[in-house]
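Have a look at the structure below, then the notes.
A protein chain is absent from this complex, but the other protein chains hold their places.
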Amino acid sequence: MAKEDMWGKLGRIDPRILYVLLVIILIIPLIAPIGLPIPITSETRKIYDAVEKLPPGSVVVCAMDTSGAAWGENGPQAKAILRHLFQKPLKIVVVSFEADGPMLGQRALLEVPKGEKKYGVDYVNLGFVAGGETGRAAFGRDVQKLISKDFLGNPLEKLPIMEKVRNAEDFALFFTFTSLISAVEMYVRQLYAPYKTKVVAGIIGLGVPAVVPYYNAGQLFSILSGSLGAGEYELLSKMPGEGVRLSDALSLSTLLVVVLIVVGNAAFFGDKLRGKEEKR
Amino acid sequence: MSVLTRREIAVFMTAFAGIAVIADYFLKVPVLNTAVADLLRWGVILASFLLLWGTISMLRVHVEVVRKKTPNQWHYSTWLIFLMAVFVAVSLVGGLAGSQSRWMYDNIYVACSSTYYSVLGFYMISASYRAIRARTKEATLLLVVAVIIMLMNAPIGGAIWQGIPALGKWIVDVPNTGASRGYIIGLAIGAVILGIRTLIGRERGYLS
Amino acid sequence: MGPLVAVVLTLLIYSFLYKENKLYRFAEYSFVGVSAGYWLMVAIDNLRSVALGPILRGNYSYVIPLVLGVAVFARLSKGYSWLARWPVAIVVGTGTALALRGFVDAMFIGQIRATIAAPMDYNNILIAVMTVCTLFFFMFTIEHKGPVGILAKAGRYSLMFYFGVLFGNHIMTRMALLTSRFIEIQNFILKALGLS
Partner (left out) sequence: MLTAGRVASLGALVIMIIVYAWLLTRARKGKVPRIRKMAGFDAIEEAVGRATEMGKPVFFTPGVSGFDHADSPQTIAGLTVLRHLSKLTAKYKAPLIAAVSKATVLPVAEETVRQGYLEAGAPEAFKPSMIRYLSDEQFAWAGGCIGIMHREGVAANIMIGNFMGESLLLAEAGYQAGAIQVAGTANRSQIQFFVTVADYCLIGEEIFAAGAYLFQDPVQLAGLGAQDVAKWVAIGAIVGGIILKVLGMPVILDLLKM
């Protein structure tokens, strides 16, 4: 009898108790980091090696197709990649095809150390291009005919970097930082299929399983998976930041979910079993 | 004039633009390819007008709420319109990339929207406990896979059992790819049929 | 000042977890208001870049889409609302066709080709089998009985692997987004206490 009550109680617990539990689990590693090891996946390493091997002067595009809501994962990703890019003799183009992007791109550009790099010469923020799939296709086709000014209002003619940025054939590597599976697919359709551009999908974790087949088929150059990918990249480039900081709390909270699912199901089946016995 | 008002004109425009864009992909005809490149840029311009329209129609809804003084609602809508106006004013003066508009954007918009969606993290916790059940064989399989993946994602998984990271990676790379690929091919076929239907004018929902 | 505003608004939204209240709605409308202002400005900014710029450079053909674009606002008038269909028609026509041609190439032919072209080891054969079974599951005009039924059932089970991975990764994302908010609050507190 006592056992039945326990199962019953377990099933009816106030969710607010669970919320408090989660808050505690998240706060502990933030105050006292545990420093659980982060294994590096082959996908992340492939991106790092590719950036390292790019010939000097190559154009790298970072498409900020993200939003405020997804910034918690896309932000660390974008910053980890940008930090590394700024250390290399590369030309960096920030652009976005989702309305929230240019501002967040600007924010990332402001937050990362830029070394000797000069705006307009080594890097640029081209702002927002509307039209979704159409905007992406038009950008790959001819950048300068499409856009006439950057996000800060400078005409493109005044930006020396733009001499090297004409169309998709100039993009040595193309990153997208996004929460949208559809955005990644648009690049597969509009940049990879026609121009064989090397597209790297910096996508939030939940989108990864849906884009893996494109990676497997060679249509995506690589995938940077959520904040975990950001953490891995930070470790590879020896500049630990937000991604690494997130990792412990992520570990513990995910573990909490696993435990809750197991206990919840145990309560459920315990209840079911009890029901069956009563019927007898 | 009455001919122009007909829906068929718009259907014809859709079909014409669509067929040109498709032909451009498969045929190497310089005249066509240049024309379609221009058409795409036109599309981008029209799309930004639609974005503009979307914002303005939303503003109209809130103006209406304020005008009618809808109970429990109009105060909020007034505040919304006010903030919208402040943002517009600030970015007209200091530029969209200027420090004032960035301040509002970062500290109000990004802070709120990221919090708004992060609340879901809490709900995941309560739902995992209270509703997610291995009620069928399929759901059981799903949950077993999910647990392995979660343990793989958490660096702690490898510490619990060394095989977890490798097993998780295999699941993502092999079974996940297989099923997801079937799903994608099916999705592509559905999208193509829907696309054909749109271009031949049998799907006109967008022309309301 | 900025971080304070951000943290206060964050806490107002979290108050929803206790129960729905007016402060939560205030925070909600604050962000919708700023985002509406932002979207308005970003659309105008985009027009300056992609439409006005080329015209000022002497490419007068861009006047046509500009005029067509203005027709979007014809919806506001009863007599001319039909005009608003034209820009939509062109946007839908180009967008649909772009997607369609890419779907056939990258996602139909491209994915089939990748399945065949892969070296034939156990893993790739398994991928091919699961792909085929999933396709059988999504067949609608044939009864799922007999051999087709078995394959479709296998397809359904294959999908569970995909959904399981989705589930696991979804949880990861949600927790990461939540944690990043906590980090922001922590940063704010550390700064206020002069600890960072």
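Chains here go by letter, A, B and C, matching the order in which they are written, and residues are numbered from 1 within each.
Please note the rule applied: a residue touches a chain if its C-beta (ideal position, glycine included) is under 8 Å from a C-beta of that chain, and two chains touch if they have at least 3 such contacts.
The model shown is predicted, which means the values in this text are computed figures rather than measured ones.
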**Asked** For the chain omitted from this view, which of the shown chains does it touch?
**Response** A, B, C
**Asked** Per the definition of touch given earlier, which of A:78, A:191 or A:210 contacts the omitted chain?
**Response** A:210
**Message:** So one chain is hidden, and I want to know which residue out of B:84, B:112, B:142 or B:174 touches that hidden chain in the complete assembly.
**Reply:** B:142
**Asked** Looking at C:33, C:93 or C:164, which residue reaches the missing chain?
**Response** C:164
**Item:** Identified contact with the non-displayed chain, of B:96, B:124 or B:151
**Value:** B:124
**Message:** I'm checking contacts with the chain that's been left out. Which of B:59, B:132 or B:171 qualifies?
**Reply:** B:132
**Asked** Mind pulling the chain B residues that touch the left-out chain?
**Response** 22, 25-29, 54, 61, 116-117, 119-120, 123-124, 126-127, 130-135, 138-139, 142-143, 146, 183, 185-187, 189-190, 192-194, 196-197, 202, 205, 208
**Request:** By the contact definition given up top, give the residues of chain C that touch the hidden chain.
**Result:** 20, 28, 32, 100-101, 104-105, 108-109, 112-113, 115-117, 120, 125, 128, 131-132, 135-144, 156, 159-160, 163-164, 166-167, 170
**Asked** Where does chain A touch the missing chain, residue by residue?
**Response** 181-182, 206-207, 210
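The rule is simple: only the chains that are shown with their structure count from here on.
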**Message:** I'd like the Å distance between the centres of chain B and chain C, where a centre is the mean of that chain's Cα atoms.
**Reply:** 3
**Message:** With centres defined as the mean C-alpha position, give me the chain A-chain C separation in Å.
**Reply:** 13
**Asked** How many Å are there between the centre of chain A and the centre of chain B, using C-alpha atoms for each centre?
**Response** 16
**Item:** Residues of chain A whose C-beta touches two or more other chains
**Value:** 19, 22, 68-72, 99, 102-103, 129-132, 134, 137, 145-146, 151, 205, 208-210, 213, 216, 228, 250, 253-254, 257
**Fill in**
Among all residues of chain C, those touching at least two other chains are 17, 31, 35, 38-39, 42-43, 45-46, 50, 54, 91, 94-95, 98-99, 101, 103, 105, 107, 111, 127, 162, 165, 169-172, 174-175, 177-178, 180-181
**Asked** Along chain B, where are the residues that touch chain A in the complex?
**Response** 25, 37, 40-41, 43-48, 50-51, 95-97, 102, 105-106, 109-110, 112-114, 116-118, 121-122, 124-126, 128-134, 143, 146-147, 150-151, 153-156, 158-159, 165, 169, 172-173, 176-177, 180-181, 184
**chain A - residues contacting chain C, complex** = 16, 19, 22, 26-27, 30-31, 68-73, 75-76, 99-100, 102-103, 127-134, 137, 145-149, 151, 155, 185-186, 188-190, 192-193, 204-210, 213-214, 216-219, 225-228, 242, 245-246, 249-250, 253-254, 257
**Residues of chain C touching chain B in the complex** = 2-3, 5-7, 9-10, 13-14, 16-17, 25-47, 50-51, 54, 61-62, 64-66, 68-70, 72-73, 75, 82, 85-101, 103-105, 107-108, 111-112, 115, 123, 126-135, 137-138, 155-165, 167-172, 174-175, 177-178, 180-181, 184
